[in-house]
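Note that one protein chain of the assembly has been removed; the remaining protein chains are unaltered in position.
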């Protein structure tokens, strides 16, 4: 099993964090993992993207050139990365702000209104967790529990309150897929 | 014809200038020439030495490791360079301040009291010219005239008066050899 | 002498510096975004504009042209 | 309290700085040279030496030892 | 030990701290800023010193001073910053000071780009500074290897009194992978009786210097250094082979490029072409004999050197093979990585060209 | 033309002035101080600028600025000072600026000695700076050749928009030999329309830069540079053979060492051993094919690379020969010169070892 | 309607890459306006340095060179010596001018090099992501001074305008800020004066401009200008630190 994922969006959308959570969770489940950010000169508000590899085999090349999945949080990201997706791959689209649809027929796209859901939950900054929930739900590459447990380690002390919120975001993301599947 | 000469003495004795005059004169006579100073960190009063190559053939290596002649203006120079002289080579010794004699039997030494002669001429700084005169007289590697003509080019204007003095020094140096030969 | 202000909207980065210096408090950020994803600045009540050019002088991205007459 | 001055002759570079600062003008340069080829400094009339150590303080090569008593 | 997810730049810093490095002098430059930043956060916890110097030149010279005191010291930078350190590295090599220097290479020449590259191979392995000196050069390909090699680097530096370079690229510096913290196998470390730490009136003064004004002394010193270099060449060669046993096409590549070559190898093997990778880990000393042996096994038809540069390691590959095999080359310069597809094609071309 | 007696360092400066160089930026260092000193006396006569910079780093960057204006510029130094210029040289190569740089090499590493050496060969030919770049490297062996090559160097720099290094050693810098001033054969020089000299409102602004932030652009730039390097390799190789026709032992040496090898050759021939010298004059581009051809003539039994270093050019010799001949080595480091006797013995040993 | 203010012809059409609200953009346009007003766009050569302003060569309409980190004054010296009659300026950040480039700026000033240094001091390394600069305030946090800059460990901020003013060759240095329309107008006057003095051959001139880095200060652009006024200005007092050309004229 190998997932080659590209995550992309505006800076500030929590793209890097989402990628790191995937990698961290993968590692905890005993997978080989790799997280690779694209890096450029610091300019706020530019695009941000990273790639994540999760594999039951040792990881060889860290380059993700033909992703099996893309997670796109804004429109330029969809336009840029959709063509790279392998045939049969999955696109996860932040439909709250991307008004267009994926154009390829040989892939499956999931439209997750993650910003809307996050706003419903009262915190637009957890849109990325909503997306993560959706991603895990579809790919089943990880146990949702692993990620949930990580949250407990991540938010402690004053921030402990955020655990529940993030868990809820993950669940709502997953649920959005179920709904879509119906 | 190849002369491989090492000139050595205290800083301030005009060693470098003497070497350059030899090289310049050699060049003017159509010989191949090379002048090579030993260089070190600047400290006044240390030893100074240089080598000169004069040859009717093109000069190959600039290194003078086995000189055919040495011109030594102080005692440490004699001690240092005498052993390097080729068998049958010539040593020109500033006998005004070097109280010892050359020790090798397979070489010819010329003892030139060049400082005494220079002082007689009223200028201790031309001891080197005295030595040069002696050197040329012995080796006949150059025409004394060439050097004399160079002097006319070297000392012009206010310094023109030095021409005669230097010529005299050359002649006295040469004469000292004739005397020695007698 | 009323002022008139035009914005090169595509170049606006939504920094709000112009807003903060307009003595007439007539500059606002638009709800829509430009293609770069920023909310561009705009003048709400142009008739109140004095053409003082404070906004233009402050704008780091030379987005604003001010006319008067 | 008369002074007594000794020179580490082999180390002297004949710079004459000691000569120039001795208030008693009793330091001279010797005619003979040391093995380095310098004319070393020496005190001519030691009895006039006050042991002020000006010479020693001035000497760049720490050639001079001064005693008093 | 449990695995932890570490970013390359932070892993190298943490590995240094674990190796007992308590002095870091650096200057910001992308893509290695997380190294000084990590030290700035964590050195105080270990009573260590993180100091941001006014420049790379100052940083390497601070390292000189601290290393001369016998401390374990690190400095890091990326390509143009490493260029500025060349005089200092030459001095440290000349004065025989142990230090670990990290270069997270970026595209050049000049200011170039900040994207990953391997175009400082010459500088690292031949010494971009003046004079005859070598630095041990270690090139990890994974974050795990980076942590292991960094820890070993300090021992190597101390044992031979020599600067050790860890060279990687911006990609390795920025990526995260799983790390299991290991202790390097213990080696006997010499006492640093040469260090300047105050004579306390109990010994002659110690001197740290690269100045040998008498050429005879300087020549002698060069011969001593050469003996040391020979010793290192005997003992410190590191390399790895990947599916080389039956390979007909042999990639030679290091660091990130070696990993991409491995991906190409799998593709080639799927297509029925037997491919393998010879990966030098120590770039200096270069595994010359080892590469020769590997390339001269029965099956090898062609050797393909791949670099994220226009061709630098290829010199060492050619020297190692001494004409025994034809050497092909695939390179990308300035900050782009080769793709497995490009390498696959290059390998096929090389085989056809035989 | 009459011959004149010139000191190496002064000859190089005078040759630059004759080549139209009007800007020199430098910093004192032995054994090349006569270069800046000569310029300080003579640049004013030609309305030229001699400026002593605050450091070698500043000097190379002043050269960058002036070269960017289209001027003919020189800077010079000796080994440690050249180390400090590495970043700047990399920048100039990246920005494609013509400049002539002189390195009168001295013993290293570090502060080393001030005696003659050839231990910056790697630095010169591989670029001690970051990134993939080359500089043309010319190595004269006599003062005559130094003046000729210096004048040519400016043309080469302009034609290819590339830094050109003149490398020699302290001995060549300090010695005097006869010089006959010649004009280099005229070459077509491109117009410097890229230079920054004020747009005068008549053209788009010109930009001098080595920054290509998009790795794709940087890669493209690297490929362009590579093409230029290939072109130079085609056109600018220089070398000399000395009694090679029937040689059984072939010395490979450059600069001063080549002259000493020639002396050894004469001794060997006196002793009945047929010896010759292959002397690369352009160290980069290295006369690879030419050396191969020379060494693979019927009679050659062994090749002996001789350097005033612990072994640097030998890499290029090995690459050139590709295993076709065994390569022996004789080197002295740190500031001593090999003697004809030592070289003679090394040649005899090499022949026996065959 | 008459145009009161429009984009300067001293700038190219290229869009600037600076973060939203970064006052590098303001400084750029002030320099551009001065070039335009003095009518020297065609006879000026600018030198971009390494920092967020590295791409300045794309933005100024005059000829430009891009210099190595800290070396812009040396590059500018090379240029000025070739073209003594053209205007030459450097555009440098505080990391560039006050850290790695200290020797070059000090010696350009000492030589009285006839150039103008435009010194954008934002008390941080912007380009590389917010590391401590020699100009970082005591107590100010940065990615390499996570506890805030400490006097004992890092020393106190360096004041370049004051330091360079001690040099005879430095004929004019003024510290200004670009925090509101009034201070921006004043900053422009300083830049204009510097260029004018340069062109008159007076000597080395520098304008130090206190500037914001909203991104690495972690503030909104509007907050950042406020922070500048409240925190940077007390440590870096505005004013003229050297004005020797005037003195000269006064004594004449």
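Lettered A, B, C, D, E, F and G in written order, each chain numbered from 1.
Criterion: a contact is a pair of C-beta atoms (placed from the backbone, for glycine too) under 8 Å apart; a residue touches a chain by one contact, two chains touch by 3 or more.
Since the structure is predicted, the reported quantities are computational estimates derived from the model, not experimental observations.
Asks: Write down which of G:134, G:181 or G:221 is the residue touching the left-out chain.
Replies: Answering carefully, the residue with contact to the hidden chain is G:134.
Asks: Touching the absent chain in the whole complex: find that residue among E:25, E:122 or E:286.
Replies: E:25
Asks: In the complete assembly, which of F:80, F:140 or F:163 touches the absent chain?
Replies: Per the contact definition at the top, the residue touching the missing chain is F:80.
Asks: List every residue of chain F that touches the chain not included in the displayed model.
Replies: 27-30, 33, 36-37, 40-41, 44, 50-52, 54-57, 80, 110-111
Asks: Counting contacts across the full complex, list the positions on chain E that touch the omitted chain.
Replies: So the residues of chain E touching the unseen chain are 23, 25, 49, 51, 53-55, 57-59, 61-71, 73, 87-88, 91, 95, 196-202, 205-211, 213.
Asks: What residues on chain G make contact with the chain left out of this view?
Replies: 99-103, 106-107, 110-113, 134, 151-152, 154-159, 162-163, 166-169
Everything below uses one rule, namely that only the chains that are shown with their structure count from here on.
Asks: If you check the contacts of chain B and chain D, which chains show up for both?
Replies: none
Asks: Please compute the C-alpha centroid of chain C, do the same for chain F, then give the distance between them in whole Å.
Replies: Result: the chain centres lie 59 Å from each other.
Asks: Can you list every residue of chain C that touches 2 or more other chains, as numbers and ranges?
Replies: Within chain C, the residues that touch at least two other chains are 13, 38.
Asks: Check each residue of chain B and list the ones that touch at least two other chains.
Replies: If we look for residues of chain B contacting two or more partner chains, we find 40-41.
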